[in-house]
Every structure is written in C-alpha cells, then in structure tokens.
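Before I ask anything, here is the structure I am working with.
For this depiction, one protein chain was excluded, whereas all remaining protein chains were kept in their positions.
Naming follows writing order (A, B, C, D and E), and every chain is counted from residue 1.
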Amino acid sequence: MLKVLFPGSFDPPTNGHFNLIERAASIFDQLEIVIAVNIQKSYLFSPEERFDLVSTNVGHLSNVKVHLWDRLIVEFARKEGIRVIIRGVRALDDFSHEFELSMINKGLDHNIETFFMPTDPQFFVLRSSSIKELVLLNGDISSMVPPKVESALKAKLLGA
Amino acid sequence: MLKVLFPGSFDPPTNGHFNLIERAASIFDQLEIVIAVNIQKSYLFSPEERFDLVSTNVGHLSNVKVHLWDRLIVEFARKEGIRVIIRGVRALDDFSHEFELSMINKGLDHNIETFFMPTDPQFFVLRSSSIKELVLLNGDISSMVPPKVESALKAKLLGA
Amino acid sequence: MLKVLFPGSFDPPTNGHFNLIERAASIFDQLEIVIAVNIQKSYLFSPEERFDLVSTNVGHLSNVKVHLWDRLIVEFARKEGIRVIIRGVRALDDFSHEFELSMINKGLDHNIETFFMPTDPQFFVLRSSSIKELVLLNGDISSMVPPKVESALKAKLLGA
Amino acid sequence: MLKVLFPGSFDPPTNGHFNLIERAASIFDQLEIVIAVNIQKSYLFSPEERFDLVSTNVGHLSNVKVHLWDRLIVEFARKEGIRVIIRGVRALDDFSHEFELSMINKGLDHNIETFFMPTDPQFFVLRSSSIKELVLLNGDISSMVPPKVESALKAKLLGA
Amino acid sequence: MLKVLFPGSFDPPTNGHFNLIERAASIFDQLEIVIAVNIQKSYLFSPEERFDLVSTNVGHLSNVKVHLWDRLIVEFARKEGIRVIIRGVRALDDFSHEFELSMINKGLDHNIETFFMPTDPQFFVLRSSSIKELVLLNGDISSMVPPKVESALKAKLLGA
Partner (left out) sequence: MLKVLFPGSFDPPTNGHFNLIERAASIFDQLEIVIAVNIQKSYLFSPEERFDLVSTNVGHLSNVKVHLWDRLIVEFARKEGIRVIIRGVRALDDFSHEFELSMINKGLDHNIETFFMPTDPQFFVLRSSSIKELVLLNGDISSMVPPKVESALKAKLLGA
C-alpha cells in the first residue's frame, strides 16, 4: 500500500489544490493532507477553519484524510511510515523554492522523496494571495475556489 | 483611436517609468496612467503625492492623462473602453509575476490584452525599493529619478 | 492608423500563431505577417508553402496581410513605416531569447519597439518542433494546428 | 499495485539515472524503464547497446524491467495500464522543457500523470553530452557513470 | 596585493558563508568581511553578536578581517582602496537579484567589480531564514552552521 503526504497552508484551499488532490488520490492508495500550523506565520483563517474548508471539499474521496500539524513535515511522515511528499508545481511558479524545500526535507530524513506534480494550466494563476486581493476588490473568484471557500473568504474579508 | 492603459504603484515613479511612458505615448493615440490605490498596501507617498510626482513629469505629453484608482484595473479599462494594458518588463525582472497578472486580468475580462514592453538597458536596475534604500544611505540617485522625485524622496525619508 | 508587424518562421504555423494573429488583428488597424526566409536555416516547408499555410488561415481577417521577407525584419518595418513588432511569449518559453532579439532590433533601429503578447494557456505547448515529432509518431495533433496544416504535415513527413 | 514508467534516451545511462531508478524502484511496486528509439535522432549507442548498458546496471532490482520503444511514450503507458511517468529534474536543468513534455503527454492522454523527482545534488552536472566531451578530452568520468558504461564510452569514442 | 570585500548580513553566518570565505581567502591576499548594519532592517542577532559569530569562526585565517558597516558598501570599498566585491551564488538562488545589486554598485562607482563565486552543492539549501525556521521546529541544523552559531540560535529562538 502506497501512502503519500500532501502538505500545505491551505489559507484558503483553492480549486488548484483540490485538482491536485483528486489526481493524486486516484493514483495512490492513501493520501494524507497535512495542514501546516506555524506559529511564526500569520494566516487569514484559523487552523480549524482551514481544516473545515479542506475537509468539506474532499469528503467524497474515501482514501483521503486531513490533518493539522505544527511540527516538521518529515516528522509526520516518519510517524505514519510515509516516504513520499507530493507538491504541486506551476509553470509560473518559483520551482527553485520547491526544489530547495525538497532538499531540506531529504537532508532531515534521506528516506523522504518529494514528487512534483505539474499543475493543470487552468489553475496556473491560483495563488492564495491573489485570490484574497481579488475578493477585496470585488473581483469574481467563482472559478478559482469552491463555493464554501468563496463564502468564507467574503465573510472574513468583507464582513459579508 | 487606440487608447491604452499604463497601471502601477509609482511609489515613487522612476526614470524607467517615464521612459516607458514616453515610448508608449509616441505609439498609441492616448495613454491613461492609472495609479493604483490599494488600502491593503502601505506606500511611502500618499495617493495625492504620487499623482503629483507622476503628473508633473508628463505635462509635456499631450496624449497622456493621470488617474488615481482604488478598484480592479480591468474595471477602469472597461469604464473607458480600453482593451490594452501596457506593462514594462526588465530582463532582470520576475517575468512570471507579470505573466500571471496578465492571466488574472484576462480571466476577469477576456477582452483585455496585456502587452509587455522591454525596459531599456540603462533602466534595468531601477526598482523603487532599491532607490529608497539608496536614499537612506546617501547614495546618488540623480540618474534614476527626475529632480522633483529626488527632492520628494529626500524630504520624505531624510526629513531634508 | 497603427500598423504592426508579426514576424516568424511559421514552419508550420500553429493554432497558437493564429490565436495571436486574431487577437492582435482585433486591436490594431493593420497587421503585417512577415514570414522569414533565411537561407542559412533549413525549413520543413518551402517559403511558398509557408506563405500558403498562413494565408489560407487568415483569409477572414481583412486587416491582415502576409509577406515573405529575406532581409532584416527592421528593414521591412522601415520600408512600411511600421514601428511596432509583436511577438508571442509563452509562460514556458525562453523569455530571455525574445528579450535579446528585441534589444538587437532596437539597436538596429531605435524607433522600433517590440511588444510581447502572452500566449493563451491552451497554446503553451505548441512548439513547431514538438508538433513535427508528434506527427512522425502518429500522435494526434488536431487540436494544435488547423486542418490544412495537419494534412500538409502528414503529406510532407509521412508521405501520406 | 502501482507500476510506473521511467522513459529516456540513456545515451549513455549515467549514475544520475541509476540513482533515480533505485530511489523510484524502492517506492513503487514496479518500474518499467523505456528506452526511446527515435529514428529522427542520432545516438552514440545503438538501441541494443543502450539496452545492454541499462540492463546490466539494474539486474539487482527485481521490480525493474527494461524496454526498447519506438513509438509515443503514452502508447507504451496505455498498453501496460500505466498512469505515472517519472522524470528526474535537476536544479540546473531546463524545468520548462520537462513541464512542457508533461503537458504534451497529458494532452495526448489525460489519464497520464508526470511526477518530477529532484536529482540528488552530486548528480547535478551529469549531462550525457558533457560526459562524452570529457571522454574525448581524457577527463576522468569514473564518478559519473558505472564502470561498464565508462569502458563502452572509451571504446566507442576513443577506439580504446 | 589584491584585497577583496565579502559583504553580507550574516544573520546568522552559515557553513555556506564560511566555505566561501575559506575558498576566497586561499586565493586573494586579503579578505575584508563587511557585516551590513541597516537600521531599516530587523535582524535576529545584534551587530555585535553577528560580529562575534563571524569572527570566532574565521580566527584561523590570518588574511581575513571582520568589520561592521552601516553605510554603502561601495564607500567601504573606496575607503579601503578595494575594487573587488565577492558574492556567493547558489544554483537555486535568485541570480537576477545578485546581478542587479552588482549593477547598482557599479553605477555608484564604476571602478567596483563584483565577482560571483558558485556555492558548493552541499551548501545549496543554507538560507539563513530556513535555518531559523528549522530551529523553531527542532530540526537538526548541526550540518548547516558551526557549533557556536547553533548554540546562539537555540539560545535566541528557544531560550535554551
């Protein structure tokens, strides 16, 4: 059985995340989504809110579980006996940054491999930061995030 | 008549901006400079100051108008019946970022096209952030910004 | 009246080229397609074949003309009084190469400006060289080139 | 059971290839190495020689098989019911090229996913072309390829 | 006698810095390490702490001196009659940023040359920011910084 780990901030999760999750879940036996909780960073949504926004959109995938985690990602992997981390990479992304993260993780545990999955073209521009800015300017984000994430964003950012 | 839009923060405007504006104004019938006012971001100069620093240096160009705008750029374009956004790109710049912005704008309105104009080599290093840092360290910026912008920067940053 | 120039090898022309041509033709008054004939280079299609493959697919655009040209592109521009060269850039493309070409052209004639138009995402992978390789391996290219280009490619490469 | 495909020219195979093969073989149930035979390209080693040089160095891996293939990679994948293609990416590599290949393959069969595995740092410079050039200049390549590949290269290039 | 300057924040210094310093010190007659003190920036370690963390690890190099400096780097160079600035560049680094800095410095004083030294592969991932994050998550950093820097980081970040 091949179990893989899909880590991220998911602040908020986008259609790009869910596309990657569905594609990976159809290939691997089990996919563990790990939502990073880093007290040094400031998030728009609380850990619990991010957990809900992710969970509610992966409920139909029986081999996917969602976790909150506030330590090193490689420790979660070791605890669960997972050797593979999946990361999405966009054509327009900073590939170097992802490469570097993968080298740091391999340096911390040389059994851990990172696989990069190319993002599908229609999701190339779905940066969480751009989506937040669009909401603030009343831009249409309905093609970028699921309906529940859209409502949560508007409630949080516009008080609406 | 071909009207185009040249958006930016202009915090402050540099010789690189004015070079692009002059070149674009000599090609298109009308150039609308749109100074972005984004309440989420902190600027060194107020919207009014940025408006003045830009306006005072384009007064000789009869087909150029300056605007302040606090909503989506594509809304300004639609309101004015403009289909073309002009952006300068530097060889040393993050081209991906500009490409992404252009895709977001096209996603918001598929009639909007972004054209990238290559920055002339002598302006490759004119990042507004570097210029501010040079002022603070008493570096010579007289080749980087027009005299009025230089005085405004010194007044603002050095109280001089 | 704003006339622009769209140069290239078009060996063969792809749906990506025609998408750029349609978008540019809807913005500018007149678009001159210039097919480069460079005796140093070897092409799959002859100049006349490339002329036909381009022409047959732009017949519906009344403000587009097609030309064969075996000298410097800036000389064509000067001869026709054109100041703007349009080039498509793909997110996955070698942007540096295009930037360099634009600087060479500006060095040859400082009145010539190059504008880069971002390729639409569905056309990101349409390199002429990849299309030829796909034809040789019987891959489906019907979404990549117009029907007449597809037949011409098969006739040329497969003798079919 | 998760079977994956590892395609390449392997002209010749390097320690970088074998490192990726060992790492992938330790994760997936079955790894099919597919050596591309493309009549349009000229290779240093014949298909049979490349088959031997790869096979002889993966004999200890019971879940790895080696194949020669002269058609589209996605056709091999379909024939074998494989959905995952593995490609190594180097920090110094042209990531765009790999991204583009993955998009072409997905365009040919949307069930095919490409996963990129980052090359380990000690193999960053192992381009087959550089290795051939080093052999011709009597450079030491013993850390770059297995002994049998080294002898084959010297025999082929130096007649020694 | 060829004297060169090695500037940086060193917040904290890493094994990557010391590797570059040792390599450069073995080539040039004299190496001046200049620790930038920029009141606009916030550092983890005070100027004095950074001075100590650097000094204590270069004591064995007789041709290396350490300095604190709160003005333009080119002014230090001029004051000392130095014409060469050495900067490390990582394969995974933002090379454009370094190129830009070198052009700014040359713009400030055209006698100043910047030489880029490639970082050795084992130090590719040693960003000071990543190291701080690893400390906070109890990751093992003993291969990334000298023992005294490791203790200082733990004392500062974990109060341990």
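In the analysis below, a residue touches a chain if its C-beta (ideal position, glycine included) is under 8 Å from a C-beta of that chain, and two chains touch if they have at least 3 such contacts.
Keep in mind that this is a model prediction, so the values were computed, not measured.
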For the chain not depicted, the shown chains it touches | B, C, D, E
Interface residues of subunit C toward the undisplayed chain are 38, 40, 71-72, 96, 99-100, 103-104, 107-108
Residues from subunit B at the interface with the omitted partner, ascending | 91-92, 121-122, 124
Could you please point out the subunit D residues that touch the chain left off the display?
-> 92-94, 124-125, 127, 130, 133-134, 136-140, 143
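Rule of thumb we're sticking to: only the chains that are shown with their structure count from here on.
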Determine the set of chains touching subunit D that also touch subunit E.
-> A
Contact steps required, at the very least, to link subunit B with subunit D come to 2
Inter-copy rotation, subunit A to subunit B, in degrees (Cα atoms; steps of 5) = 120
Between A-D and C-D, flag the pair that has more C-beta pairs in contact.
-> A-D
Please state whether the interface between subunit B and subunit E is built from the same residues or different ones, using more than half shared residue numbers as the mark of same.
-> different
Centroid distance [mean C-alpha coordinates] between subunit E and subunit C, Å = 48
Using the average of all C-alpha atoms in each chain as its centre, how far is it in Å between subunit B and subunit C?
-> 31
Averaging only over C-alpha atoms, locate the centres of subunit A and subunit C and give their separation in whole Å.
-> 39
Can you tell me which residues of subunit D touch two or more of the remaining chains?
-> 91, 96, 99, 103, 121
Pairwise chain contacts under the document criterion = A-B, A-C, A-D, A-E, B-C, B-E, C-D, D-E
